[in-house]
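Would you mind keeping the following structure in view while I ask a few things?
Apart from one protein chain that is not included, each protein chain of the complex appears where it belongs.
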Amino acid sequence: MTISPFPEAYEAPPEPGRLRRQVQDFLRSPAAVAGLCLIIIIVLLALFAPLISPQDPYDLTQLDILDGRLPPGSESFSGLTYYLGTDSQGRDILSGILYGLRTSLTVGILSAFAAAIIGTTVGLIAAYFGGRTESTIMRLVDLQLSFPTILMALMMLAILGKGVLNVVIALIIAEWATYARTVRGTALVEREKEYIEAARSFRLPGWRILFRHLLPNCLAPVIVIATMQVARAIGLEATLSFLGLGASVTEPSLGMLISTGYQYLLTGLYWISFFPGIALLITIVSINLVGDRLRDVLNPRNV
Amino acid sequence: MSHLLEVRNLVTEFGVKLGLRAVNDVSFSLKRGKVLGLVGESGSGKSVTGFSIMGLLDRPGRVAAGRILFDGIDLATLSDGEMRRLRGKRIAMVFQDPMMTLNPVLTIGTQMIEAVLAHDPVSKEVARQRSRDALGLVGIPSPEERLSAYPHEFSGGMRQRVAIAIALLHHPDLIIADEPTTALDVTIQSQIISEFQKLTEQSNTAVIWITHDLAIVSRVADDIAVMYAGRLVEMGSVRNVLGDPRHPYTKGLIMSVPSQNRRGEPLRQILGMTPAISRLPSGCSFRTRCDRATEACAVMPDLMAEDHRAFRCFHPMTRIDA
């Protein structure tokens, strides 16, 4: 066994009190705290969108084509104020954003978590069993990782066809390998440590060592990647929707709104694309700020 | 004869707010051609003293007080550019771990030639010639071929020879050798020490040999300075200090060398741990580990001079104690 320059490499599984220290550590960064607050606000806005948004953007009967393309602050015939203006079909941009956040967050969280579960399991299996299983899995992971996410996603959408659900599937397929590689790396380091040796010498069953001992130690990098991945997935979903491969015109996601606004941008009607973009940006930046800090606090060495 | 190097009341601090003193009130001097053994445990401040002289302290470390007179020039007052022109030219340094001191992606030749060109406006051919000669001098076979080799193609001992060759390129007046043999195999250690000694004697180069190994000091050094927790605790000629130590810490160091013990006896060691610099006891830093300590030791003792030697202790040992 090589001697690690990091004394913490000899640490047994997490000692009590570490979580509290990490939380305090996290809270010391004002940027991360601001990010976390924004995320909470955004999640609440998305959850309660039907209650707070002035209009249901999915309900075509509520839309009035005469209200189309109104600038921010305009009033409709019914006395409703469009604070962020309307799109070409008379859809309130603010409502569109609130509902769009629901789609974006759902896609982002769903795909990141599904990919995390699949990737972590596969990575653990590779690290635990070793040998041929490991080399086969890692070959596949390397192959997958040599192609960029957007290409994998395009490939999957070319095969599966358009649609939000297919975007989620494409994102899962495009991202699981990142987790698998990281988890295997971390698990390999853990596997060599004494407490795993000890667990084996007690003849604990394999699954128990896998889930009770290896998994908890791989969680820190998984959490960090998953956080960043949610942001990436949200961005990718918006990108794919913008390209017309994701959400359909009747269910506005942020990318879709930006996309429909593009043609009007050239004539100076900036708000249709601008405000949804800002919402997207704030969401992604908040998540990245939190992820950045998590990485510093949890300090996983393999990310 | 005047001193080549005179360090007076050197204080080196780390951390702006805490003012941690890694080196505290250290004074010593060195004549041309002489070898000073700077001894202490890790964390005693011996390496930091070396880096303070070289002007190579890592941030936030800085020389906070004192003077470092080199050939009459106060190094602490020199500008970065002036210090750079001195470094490698008149004061050279050999580092502890030869596996880490050479840049892995540059050839030995590149790393030697650039060292020549940094100080002498000669052609590349001349610089190459001089590098080759320097490699030959430290006993590296077929130096011409080795110039185009990369560090990883050399063993640890060979790499340390290369580092020594680089240090000797400009025939410096002073070499600071920071544990240059600690990382090497024992058999190689001996060779390197001999050759280093031979080369520095030939060119009348003064050496500060930083080490924790008293056996090496007794072999190479003329004088010895013992450091503990950032301060000098004893200083004098090797024969005096090692043969008849005054400070209990020096005595403890000597007794913990295996060859000093009789067969069958347990190895003696100094009780307790070296305290962190941030948590030193008041007064004498060693008193918490010292069996001679009294209430008087709650005050920091001054360095007390006694015919050509000095020590920092209220209860010095004498030959009879041993």
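By letter and in written order, the chains are A and B; residue numbering begins at 1 in each of them.
Going forward, a residue touches a chain if its C-beta (ideal position, glycine included) is under 8 Å from a C-beta of that chain, and two chains touch if they have at least 3 such contacts.
Note that in this section contacts and distances are computed from a predicted model.
Assuming one chain is omitted from the figure, identify its UniProt name from "Succinyl-CoA:3-ketoacid-CoA transferase", "Tryptophan synthase alpha chain", "Error-prone DNA polymerase" or "ABC transporter permease".
"ABC transporter permease"
What chains on display are touched by the one that is not shown?
A, B
With the missing chain put back, one of A:Leu157, A:Ile196, A:Ala220 or A:Val297 would touch it. Which one?
Result: among the candidates, A:Leu157 touches the missing chain.
Looking beyond the chains shown, say which of A:Pro71, A:Gly130 or A:Pro148 touches the absent one.
Here the residue in touch with the unshown chain is A:Pro148.
Tell me which of B:Leu10, B:Leu30, B:Ala76 or B:Ile166 is the one touching the absent chain.
Touches the omitted chain: B:Ile166.
Among B:Thr77, B:Asn103 or B:Thr294, which residue is in contact with the omitted chain in the full complex?
Per the contact definition at the top, the residue touching the missing chain is B:Asn103.
For chain A, which residues reach the chain that was dropped from this view?
So the residues of chain A touching the unseen chain are 143, 146-148, 150-151, 154-162, 231, 235, 238-239, 242-245, 255, 258, 261-262, 265-266, 268, 270, 273-274, 277, 280-281, 284-285, 288-289, 292.
If the hidden chain were put back, which residues of chain B would touch it?
Interface with the chain not displayed, on the chain B side: 54, 56, 58, 84-89, 92-93, 95, 97, 100-107, 110-111, 114-115, 118-119, 150, 152-153, 163, 166.
Rule of thumb we're sticking to: only the chains that are shown with their structure count from here on.
Just how far, in Å, is the C-alpha centre of chain B from the one of chain A?
Each chain reduced to its C-alpha mean, chain A and chain B end up 54 Å apart.
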